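Note that this complex is displayed minus one protein chain, with the remaining chains in position.
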Amino acid sequence: MRGALAILSKDLRIEWRTRESLASVFVLGVLLLVVLTVAHDPTPEAAPALAPAVLWVSFVFTGLAGVQRGFLLERENDCLAGLLTAPVDPADIYAGKLAANVVLLGATQAVVVPLTGLFLHADFWPVLPGLLAVLLLGNVGFAALATLFSAVAARTRARETLLPLLFLPLALPLLIGAVQATQAVLAGGLGAAREAVAVLVAFDVVFAVAGWLLFAYVVRD
Amino acid sequence: MSDPPVRAEGLVRAFVGTPVLAGVDLVVRAGEAVVLLGPNGAGKTTLLRILALLLRPGGGRLALFGTEAREAPPALRGRIGYVGHESLCYPDLTAAENLAFYARLFDVPDATARIAELIGWAGLELAAHRPVRTYSRGMAQRLALARALLHGPDLLLLDEPFAGLDPEAVAMLQRCLGGLRAAGHAIVLTTHDLERAAPVATRLAILHRGRVAWTQEGAPEPVVVAAAYQAVVAGRA
Partner (left out) sequence: MRRSFPPLVCASMLAALWLVFMAVPTEREMGIVQRIFYFHVASAWVAFLGFFVVAGASAVYLWNGARRADRLAEAAAEVGVLFCTLVLVTGPIWARPVWGVWWTWDPRLTMTVILWAIYASYLMLRAFGGEDEAVRRYAAVLGIVGVLDIPLIMVSVRLLRGIHPAVITRNEGGSGLTDPWMRAGLGVSALALVLLAAWLIALRMRNARLGEEVAALRREALAHGGEAA
């Protein structure tokens, strides 16, 4: 636990110092939203219906870009060896990285969600609590899976190109659940989204536990 | 304390089918400083990484402080200090922040004082609050040493620690290693530069083609060692 917290604060400190991920997330998020909106060019009446899908697709792609860095920064100066020679359980390393990614993805959502609302004339205020809950669940599930596989991708020859390939097929249930849940929440609040939310919760639990257990096999040679 | 810090028997390791270690036996007791020499590709770095519990051997047995490496609990790593080719420090953080991070990981008591002590020892007071990215090779190397010593390890593993150090830093490191050895710690270091490592050594060994080809207790004359080195390398060519 102590190790996880140390890694979390270390990652956040580095991120704050360089603001690399934040900057690229912001720019990429804006660009993606513009492209998606402009490509479809919906009428103001039709636009809100697109919001859930556009929101989550943008989140997925900006999120992937942001999460990459988590393990690439451990490659520099062989820092991962520093972690592995410390009396820290690999599972704690996973937990720390997962927490850092959740924070980073939260920042991603803070950019993507308001902009989606703006570009697609979708009003999120009335359903904000429900929406935040769905965003959090989607965030955690994404981070759980992405943390595990960004470690894998960072340690292979193909590096960054491999992460979307490994991650996206497995993350489809999350994407489906998140879009459905968002749609339901926008229509009728959190209660209406019960089924989809259940899928999200299940996804989060399964992959957080799986990541916790399997991470050691990825990092220990 | 009958369990030696290092007891390795028949360590084997291959990378993509190519054997790198072909049966290494090594015992290091407390108060010993073993210096490993050998040409590039002899397996020095691989051996050191196995001893640091960074790599699993493909075969053979390894016991550190009496505990089998395979069943090593995380706490065992708290007794080992490792210095690799790279500094193991985050380039965007300062020296002080890096050491503070590792102090947390290793649960170092009285961390602030210890960090200040080591920054002073490494001569990094002026640079302590600059990102490591801005450091010279020598400064990064000194920081790497400080990082390894932070938690007062009983076993110190150093991979070419003298590389990139100016004579003053070399002398400082020699003094430090000598002191640790005298205090009962165990040291294993690899080097290309026998001259710098010799003053510290209690035993010399030459690693060649994945095996310990020659070993000598005490501190033999550099000439003797050089001759043995040539013989070993020539004998297998």
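Letters are used for the chains, namely A and B, taken in the order the chains are written, and counting of residues starts over at 1 for each.
Operating definition for what follows: a contact is a pair of C-beta atoms (placed from the backbone, for glycine too) under 8 Å apart; a residue touches a chain by one contact, two chains touch by 3 or more.
Computed from a predicted structure; not experimentally measured.
Within the entire complex, contacts from the absent chain reach the displayed chains A, B. In the full complex, chain A touches the hidden chain at residues 145, 148-149, 152, 155-158, 161-162, 165-166, 168-170, 172-174, 176-177, 180, 195-196, 198-199, 202-203, 206-207, 210, 214, 217-218, 221. Residues of chain B that touch the chain left out of view are 15-18.
Operating definition for what follows: only the chains that are shown with their structure count from here on.
Work out the mean CA point of chain A and of chain B, and you get 39 Å between them.
Those residues of chain A lying in contact with chain B across their complex are 2-3, 5-6, 10, 13-14, 17-18, 73, 76-79, 81-89, 220-221.
Note for the complex: chain B touches chain A at residues 49, 52-56, 74-78, 80, 82, 84-93, 97, 101-102, 104-107, 131-132, 147.
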